[in-house]
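Only one structure is covered here, and it is reproduced in the block below.
What you see is the complex with one protein chain gone and the rest in place.
After this line comes subunit A, so read on.
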Amino acid sequence: MDVIKTQQISPRPIEKVIVHPLVLLSIVDNYNRVAKDTRKRVIGVLLGTSFKGTVDVTNSYAVPFEEDEKDPSIWFLDHNYHESMFSMFKRINAKEHVVGWYSTGPKLRENDLDIHRLFHNYVPNPVLVIIDVQPKELGIPTKAYYDVEEVKENATQKSQKVFVHVPSEIAAHEVEEIAVKHLLRDVKDTTISTLATEVTGKLTALKGLDARLREIRGYLDLVIDEKLPLNHEILYHLQLN
């Protein structure tokens, strides 16, 4: 019998993460200023509100961050800077708290758990959002995670923290939508819709669906080959749909 790691099916503290376009813009600007053509990444703080499991990220700012490329355990984040910056932001909008932090990844790195632990001092359940500033594939560029304590079946090892993915979406207030539309006018004019544009739209949607189906198929193949452990929750979702 395989040892099955059970995952919690209980309600999670964070169900959904909503990222506003302003946040995306400022993160991209940060990246362009600091680490455009390097392999370094930038890190910053996310501000927003959290209500009944939904985290609404409305604002952000960068913080000075350095890490050693060769040794990931060597990193420095200026938390005095963060504290002074946050106190200034609080005076503008008292409702925005620290909800987590962002990284330009583009993927998770080893010291992310340590940095996440630092943010536990400021907010009980911080969320990490990885923004891919140069996306090569379709879909939204954000990926959100938060950490849970994972208790191993064999109690010899200390319980570790593990990142758990959480669905994210891009949404905006009405005022923000107007601003985004205004900016996009140079990029793409959505008012004019010809047959060509509609067909292109359908094509991209189908491409997205195809990519997701391939991913599911790949996952099931791996489970059959017993390369990945069986996960009841995922199968439940698949069967439901």
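We take it that a residue touches a chain if its C-beta (ideal position, glycine included) is under 8 Å from a C-beta of that chain, and two chains touch if they have at least 3 such contacts; residues count from 1.
One rule holds in what follows: contacts and distances are computed from a predicted model.
**Q** Could you tell me which of "26S proteasome regulatory subunit RPN10", "Large ribosomal subunit protein mL46", "Phosphatidylinositol-3,5-bisphosphate 3-phosphatase MTMR2" or "GATB amidotransferase" is the UniProt name of the chain missing from the displayed complex?
**A** The record names the chain that does not appear here as "26S proteasome regulatory subunit RPN10".
**Q** Looking beyond the chains shown, say which of A:W75, A:W101 or A:Y145 touches the absent one.
**A** Within the whole complex, the residue contacting the unshown chain is A:W75.
**Q** Of the residues A:E15, A:D114 or A:D210, I need the one that contacts the missing chain.
**A** In the full complex, the listed residue that touches the missing chain is A:D114.
**Q** Please give every residue of subunit A in contact with the chain that is not shown.
**A** Subunit A touches the chain not shown through residues 64, 66-68, 71, 73-81, 114.
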